[in-house]
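Here the complex is missing a single protein chain, while all its other protein chains stay put.
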Amino acid sequence: MSIPSVTATAPKERKSLGLRRLTRKLAPLIVIVAILAIWEAVVRIFAIPSFMLPAPSEVFSVGWRTRSIILGAAGQTLLTTLLGFALAVAFGLVAGVIVGSSRVIYDSIYPTLIGFNSIPKVAIIPILVIWVGIGPVPAVITAFLISFFPILVNVATGIATVEPELKDVLRALGASQVQIIRKIGLPRSMPYFFASLKVAISLAFVGSITAESIASNQGIGYLMLVASSRFQVPLAFAGLFVTALMGVGMYAISSAFEKRLTGWTIRDSQSGIGANG
Amino acid sequence: MSIPSVTATAPKERKSLGLRRLTRKLAPLIVIVAILAIWEAVVRIFAIPSFMLPAPSEVFSVGWRTRSIILGAAGQTLLTTLLGFALAVAFGLVAGVIVGSSRVIYDSIYPTLIGFNSIPKVAIIPILVIWVGIGPVPAVITAFLISFFPILVNVATGIATVEPELKDVLRALGASQVQIIRKIGLPRSMPYFFASLKVAISLAFVGSITAESIASNQGIGYLMLVASSRFQVPLAFAGLFVTALMGVGMYAISSAFEKRLTGWTIRDSQSGIGANG
Amino acid sequence: QEQSNVRMLMDWIIAVQHSPFLIADQKGYFEEEGITAKIDPGKGSGFAAINTANGVYDFGWGDLTTMLKFNVENPGSELVIVYQSVDATALAVVAAGDRGIETPADLNGKKINGTPGGVGFDTIGLLLDGAGVPDVKLEWVTASPELIPSMIVRGDMDGTTGYTFTQAPVLLDAGLKADDIKIIKYSDYNVDIYGPALFTTRAYAEANPETVKAVVKAVNRGTLDMLSNPQEAYDALQTFDPLMVPTTEEYRMGLLRQHMLTESVQEKGIGAVDDARMQHSVDLMREVFDWEPIAASEVYSNDFLPPVEERMVPKS
Amino acid sequence: MEASDQRGALVELENVSLQYGESEFTIALRDASLTAQPGEFVAVVGPSGCGKSTLMKAATGLWKPSKGTVRVSGKVVDRPLSIVGMAFQNSTLLPWRTTLDNVMLPLEIVQPHASRLAANRAEYEQSARELLALVGLSGYENAFPWQLSGGMQQRCQLCRSLIHDPKLLMLDEPFGALDMFTREELWQVLQKLWLVRRPTVVLVTHDLREAVFLADRILVMSARPGKIIFERQIDNPRPRDLETTYEASSVEAVHELRSYISSARAAINDPLQQKPANAVSEGVS
Partner (left out) sequence: MEASDQRGALVELENVSLQYGESEFTIALRDASLTAQPGEFVAVVGPSGCGKSTLMKAATGLWKPSKGTVRVSGKVVDRPLSIVGMAFQNSTLLPWRTTLDNVMLPLEIVQPHASRLAANRAEYEQSARELLALVGLSGYENAFPWQLSGGMQQRCQLCRSLIHDPKLLMLDEPFGALDMFTREELWQVLQKLWLVRRPTVVLVTHDLREAVFLADRILVMSARPGKIIFERQIDNPRPRDLETTYEASSVEAVHELRSYISSARAAINDPLQQKPANAVSEGVS
């Protein structure tokens, strides 16, 4: 940018690029707005009663009226989710590295992990409550338990599929296993890691909200439980919308990291410069 | 194998290899047995009442007593899960390819998908019931909805991170976009795909069981609901164990495919031959 | 005669309180009326109300309070009671016997399970008012049903609100002796409201009066069978669900009969709604929830009942 | 697909500039022009990093030029062509395919082979095996790329570029990793194939003897941003044998080319004279 553009075409190109970037930023909004519009239309045209499927407009108006309650609950849920998610990222990375680096560990614990993960976490929550009581703690643990596995699996796959040629670069320098993982394994598995984050962050929300609806008196999960037992379906949907929004927000954050850390993987063969620019 | 071994060391090596393979096969069993043993010990030493945490032995004995019921329920759950999972694989692959090949689509629909996926599926099931009624159908759909996303994300990441150099090989032959995806994109993203299957198959079980516990009167989910609302905790655990077992079984199947299709990615720099041999 | 399909959604997993439906089904009472019945376990009275209102099911069986609440929240989609199965409310506080809870007054400061929106939580004021101890303050603990027994046993809570015949049996399952389970019934403290009932939508009832009559008739026969011969109920349940625990169901039946076989039922037969009593029930709810006035006649109809002779319960 | 231009050139680059990314400093080609007649064997030589590989990519439509036009068979190229056989400079064998399957890849894509492949698999496979034998790789048909040595991978790639009998053959240093003997042998193989099939060949090489032995015409590129600065016709009669490379005319050609490349490099060599500064970095970070 500090270099004055010399060619005649440059400014025009830059403008169209800025425009393209804008469209890119707006595209997801357009998709969401379109979906909501169709939804609204369907509800109105078929006169679907709100206890079956409330119209988005109704959800928004109810949500706006009860915004302070919803925001309080959302804050609580966000906190527990983030805690659980942070634990999942930390443990998932470490465990993924371990599982991915050792064939023996891979073979030994994968079946157990898959088995454990096939169990609905709802079934675990009562047991959690026995050990840690009711409140935000089981929600944190559930968010952790549910989002840990995708991270582990993907990191392990990323580490296990590192090209031996790249490992040899470091092995030839006498690098330790840990160094190889730090310098090769982790960077190489970043695309896998970030793919898993997209899944994990969603699941973390699912986990904490599920736990909140079973063993808590705070958070979006609890709010939705109360709302639906009062037949306030639009309020329950407002809770869902806020959850979706938080999910998207977390995605945006992890996406920003992703662009910084895995830009090298996404380079268009035509444009030559990382398509993430 | 048709070549007679000439060197003196070969037979010995082969034997130790067979032994190693056996240990490898047994390793997961050992892990599981160890976990169950510790669990059993803890329950007995601390005399934990069975409604808090039943001992594995009790779970097995209850499970054995009610085996015909459990197996019936398990068969039902397996069927719905597999149906939902098959749908998820099909749609996840296709959608992953689409999302992974187009930057615009990636940018436009990812946030929506993340948002949708952050919503606990429990909240969707009542809406499903309105459209499809109660029974196995909502379970199939829930299994699909919950396991679709990890597949999509991973396949999309695999496709999006294909090295342009490899794409150019096909582009230079005048290949169509579809051909490039078939010959390069899909094989290249197989490690991603199989990583996602491990997560997806688990989630599919979670989804179908959750739905069964809300909107069905069949399957393991319903069985567990009945058991837990009657406080027959060992029976509920027997349901969990069977679920875990089915998850592991499915993993074994997908793992066999994985070895065939992604063996090329796992080759040890020391052994030279795919470590999956 | 053409068979018509009728789908019925219960309020919870099938237990002995639902045996009238099972008996009617298994003994062919529905069939005799030209009905092919599908009886499904449910996920709470609210779920039953919604899925009856939206037409996924034709009938629902569940709590009166919940049903009324649905009607108020969703004007235009009225549910109407067509057969009042349980005459006196089964609402109660169920507690462990060692917590010193004998009367509503003892609930002060006690940890009791209940969630806003849940029937027990919402209506506790009726109990306290009825007992003349309106100032009693409970400490509410939110936990879903499957957590309650272990939390009570461990002392994390002292008791729970809910139905006698759903909450007390789980405590029995959790290892408490029947004598160690303390039940404070609302009906013992001047709270005179109706219990769970069979309902359908007004639209369905108007469109299919004969079917409704037929269903009510069959259910009534099943109900009488259950009341006159409990063993039939257990057998029907056993057929439906081989995993049922007979001792628990017998205990449940004992509780259930207390609410069903009230004096008025023994006098006037089962299934009918008394307008004045219903109005009283509705007005009590109105106070609790701050609703607009509701006419009792909007929420029930006795028009589909068989003649009273067919509804007389066995003398006990 | 036949040449329709009045000049009859198969490949024609006209003042092509190619800029990677957006920065002024990532220009790899500037006003490069090149013509190859149908059936001609053209070699391109030039200093490392001058834009030879870029030229190949521009000529086959893999990269769109920023300025200028590329025509093949008289038609402006705006997408990759399907008449090309290309051997890339770096190994680009697909790691999940065996040697044989890698070689057969073009047959799955390029018509008319693609539609005939299923029915005539055995026959096609036979010709792939023969090609592999020709480059000394028989016995390795079922090996995976990582089980081959560097030179073997390169030979495999060469087979892949030849298998579908392309009209236009683009070879980017196809013999770089081979010892002199294998290399000379493959020169002869390539010459024979060329004489029989008569594709238009563009060969990038650093080996001037190779260029003189194989090509009809040799182009010298300047240092980056590259353009063609010198052209030399080689008129030795065909088929040539290895001895011709030691003949006076060849040696003289090598010397002349060498002096041009040397002068082409000079500019880059003195770091103070033309420093690309933060050239690429500007476009990236």
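For clarity, chains are labelled A, B, C and D in written order, and residue numbers in each chain start from 1.
Rule of thumb we're sticking to: a contact is a pair of C-beta atoms (placed from the backbone, for glycine too) under 8 Å apart; a residue touches a chain by one contact, two chains touch by 3 or more.
Predicted model only: the values in this text are computed from it and were never measured.
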Contacting the left-out chain in the complete assembly, out of D:Gly8, D:Gly74 or D:Gly136: D:Gly136
Sole contact to the chain not displayed, among A:Ile30, A:Ala90, A:Val104 or A:Leu173: A:Leu173
Residues belonging to chain A that touch the chain removed from view: 165-166, 168-175, 179, 183-184, 187-188, 190, 262, 264-265, 267, 272
Missing-chain contacts mapped onto chain D: 20, 26, 45-49, 51-53, 89-91, 98, 133, 136, 138-144, 147-153, 155, 172-173, 176-183, 185, 206, 208, 258, 261-262, 265, 268-269, 271, 275-281, 284-285
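Rule of thumb we're sticking to: only the chains that are shown with their structure count from here on.
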Rounded Å distance, chain A centre to chain D centre (Cα mean): 46
Distance between chain centroids, defined by C-alpha means - chain C, chain D (Å): 84
Junction residues of chain A - those touching two or more other chains: 52, 126, 130, 164-165, 213, 228, 269
Touching two or more other chains - residues of chain C: 50, 54, 146, 150, 154
